[in-house]
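FYI, not all chains are in this one, though none of them got moved.
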């Protein structure tokens, strides 16, 4: 497919809680097999999941202290990916190494840097809400897609689909998603998308706080490769008009939070990690469960559509798309990805993002 | 595989009863994704099953009156395939169209024209027996093949296989199928295949009419892409000799009817539609059931052989076939298909029929 990847970026490899202290697990990101484990002090380690000897997966191996042993013929590797033991052989060839990937735990995710290790800067990792943060009540899940990540990005960058794809879930009773266009602004590694939705009907459990209807300011940062960090701020009806539909400066009565990450597994598979909830002061757990349930149902609606879309694309990969004004953000984001990709390639423009 | 398709032809897309008034269903014919639905007045509509916007399948959409709406971002299409609504956008780009395919309901089948719409002439559709026609008692079914349609055509054009592949079903006790060659004559869009089988043992329920043995005149028209319209005429023993093995001119005592259609899904998949029965005056429903049951068992015998044959061909696509005198009709038909294909191609001979 000519698929190429932007490598100099932090990718979400999984939930921190997936990697127990003795666990050795396999992941694939941008087509590369990775093995994840923790050192004795809990530091996550990510190596190429392919022993340099006979190419068996190291994820079938065993953690031994800070090191990882291949359980085919017993080669042992340090967290830097250097082979430090070959049974029955005193001398270890210098080529006996596997690639190490910089890895960091931040928020509740494990992040891995797929590019040049010298460029890996953990301060570039976007802040996300930890599931353990007492200031929030968030529920987490994940979903595997048989689709290229960029199609999921397209979906998240154009929420006009809420009125149709999610007419019975997230978009119920809200033609505004499709009828009104959001404000889009550029960030260093992505886009900010903001909009007011006015006069929404208030769910029963918020009516005491908000009255029968409310104004909703919905803003998210969308960052490469597929980070979707949404905050929905709930205000009394009339607020949107009063601030002239600008971004509000006043504290909201309620604040919904969604942290999501799309990770490309390979050109036709992606893994989607997500947490949904609100500030602890706004919500009780039963409401979190309900909110999460509707959200996850909607994700399955997306998955069905996007996987079908991928199949249609695979039948005729050169078929053009006729884009609409609602496609402004996905179009802009695809252009940025192409630029980042070109910047990493010896021959800019020779590679395609999907 | 270099597979190319004759496009200017009517293909059977399905049974009329499969397409309910609110149904929106997906079909693939000659590799092209189609969506089928009905207008308010019942007229069948066939469009390309790929929204011009983000390429999601329209078959995941919703019928709205005579129109069809994509349920990803809400684009709406007329029965002509023109986009007539983009939510939140007053101007519709002229390129926002999907391909329309001429469609007709005839007999009990839905027919679609895959080629140039200007050439679509419904009068060219071969007459077939409607399942609702009170003059007949027919039972219908269908079967999916993992095989190229031309292999099923070969099978239907050379019934010598009845004596072996169907030695326990349709060909039981009839070495004549393999021992005797039929008369073949050319039609505009296919071939006519006729033969007498003399002195067949009469099934019990026909013995009152036919005696212990009878003469059977079996004739079928085989038309592109895989229409098999068979009538078997039952006469008193001795009739074949009396008419010098020519086509009989006198009314039969019993008449069996088989209408079948092979539709190419893609180069390796086909769908086979069939109805089997007899004139209402000849048969009661329990006998139709029995006749149909034997026929369908035989179709599964064919399916096992033809799918295995396809796998063998896929292992070595250039392996030659050593043909026999029984292959006259399939050979002639393949040559006709090649000619129709060449007539549609800018470079005749450059494309292969399978």
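We just call them A and B in the order they show up, numbering each chain from 1.
We adopt the following convention: a contact is a pair of C-beta atoms (placed from the backbone, for glycine too) under 8 Å apart; a residue touches a chain by one contact, two chains touch by 3 or more.
Bear in mind the structure is a predicted one, so any value in this text is a computation, not a measurement.
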Number of identical chains in the entire complex, 2 depicted: 3
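Here is the rule we go by: only the chains that are shown with their structure count from here on.
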Cα-centroid distance, subunit A relative to subunit B, in whole angstrom: 48
In the complex, subunit B residues that touch subunit A: 31, 33, 49-50, 52-57, 60, 69-75, 83, 86-89, 93, 95-96
Interfacial residue positions of subunit A with respect to subunit B in the complex: 154, 158, 160-161, 163-165, 167, 175, 178-181, 304-305, 308-309, 312-313, 315-316, 319, 321-326
